[in-house]
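One chain of protein is taken out of this complex; the other chains stay put.
Now for chain A:
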């Protein structure tokens, strides 16, 4: 069996063992099996990466769905993009598995949790390994399922269950777009294989602005909006925080939600020929980035802040895609995976120590009791805020530079977003780790640093968040842009119109954004350290702040324009159309027949005289009919 097949196979086996053996496999073994499966996949991915020839390799497993000329095969593709995704998924995934051993230790669903986590890895790996759109779709929907299962992991709580359902359904809306996109691809290209479809486009018969490509890219982007939580399909992601924190780190920050970016980079040849779509992608990203960041400003739930931050950062990645800065976007996918996973795991460590408290208004001063968590969280905060030399600075700045060259207005929006990012992150950091402790005595008494299984992943991710930027050090810092270099074959047939900013502009942009981030951080410092202010209790906000605190009432709006009408319609169909219209007509026909047959029955009354009379009349009528020619 080839190495590439083993990669998804290990987590599948892990899932089966922990899933079927749930409550039978000893607890000590569950975590080892789950984590070993992830690590084994990582080892395979790493060895594939090292031995990679530079040419895409497709491994055909079996023919899955064959109808007429269309053959959808189960096959995997290894190339630059899938390799990098594999490393991120299995690498960060392994760390989060190890972390979960500590974090979920007291949960009675420990085995179930690891089974689901492994199943998630399996589907996520299928998503990036698939050599055609349909295998990608398997993974796409499969990760959606796991997300559903893990958001609703604590299924006694019906709010969590609702959040899980919301996530699945919103993703399904996107998936319909993806599916229709696939149909259009099949109708137009007669194949779903990446090599066939992109190969045909690379032959060069397609003009920029081609209508078919426009529709395909738009439909696929609808899928991306769902999975990667972009406007208007973003509201499920903050709710998804109902799941255990390692899930938020793995699925709702580092891997699954970046699937939309993966998809567009995968199909970059199509997108590059559809400038209209790219413009939409860019602006949807920009709008999402700034909207989500603004909501993040006033959230008080540690995980909610991070969730909106994730939505916002994903917006940055789409902005980058929109200006065809594909490798920069991917660079941000990678660094974001490091620092956002770290932030979530740090938040988990805090929640663990705080006996499940998530409201930052009741935290404070934790840096003394949780030194490792604090230091690593600090590194991640600096990284995400775009302050050099940590990872987020390099990746975000690359995107910003490309955006600047493309559209100055979009750059201003992006800059505003990054100011807000820096503010809400430092606000979170200060409120959580600085000042006085604001929780109960009981909580204070229980405060403790997390066990090594949890802090080790924190430290490793902190190292990656700190140095991750150097994987793609730009030329102006005497770097080699190694990541962009490695990925360049993916864009060989893409006629990029993305401009490179000249060195002086690039440095100017960097200075502006770093200064902006530092000012925002200083403002947060002033508010929460010097003035020691603590966000007001719920219900005390007013004006614009109230609107933002309530997430612009978008959930309520969706309720009004989608949920309520469908509910009303459902009841209307059931009680009015079904019973008062259709059934009444049906019963009416039945009654009509009954009445008619009642009349007809009178004809057969058993009186011989009546029958003879009827016979005579009938004969007369028939005769008259036959003789009508003579009579008239």
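Simple rule for what comes next: a residue touches a chain if its C-beta (ideal position, glycine included) is under 8 Å from a C-beta of that chain, and two chains touch if they have at least 3 such contacts; residues count from 1.
Here is the rule we use: contacts and distances are computed from a predicted model.
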Name under which UniProt lists the unshown chain, selected from "Acetyl-coenzyme A carboxylase carboxyl transferase subunit beta", "Protocatechuate 3,4-dioxygenase subunit alpha", "Translational regulator CsrA" or "NADH dehydrogenase subunit M": "NADH dehydrogenase subunit M"
Of A:120, A:168, A:198 or A:271, the residue in touch with the unshown chain: A:168
From A:190, A:209, A:371 or A:590, residue that would touch the chain that is not displayed: A:590
Option from A:106, A:156 or A:408 whose C-beta touches the chain left out: A:156
Of A:46, A:186 or A:297, the residue in touch with the unshown chain: A:186
Residue ranges of chain A at the interface with the undisplayed chain: 22-23, 63-68, 70, 134, 137-138, 141-142, 145, 148, 152, 155-158, 161-162, 164-165, 168-169, 172-173, 175-176, 179-180, 183, 186-187, 566-567, 569-571, 573-574, 577-578, 582-583, 586, 590
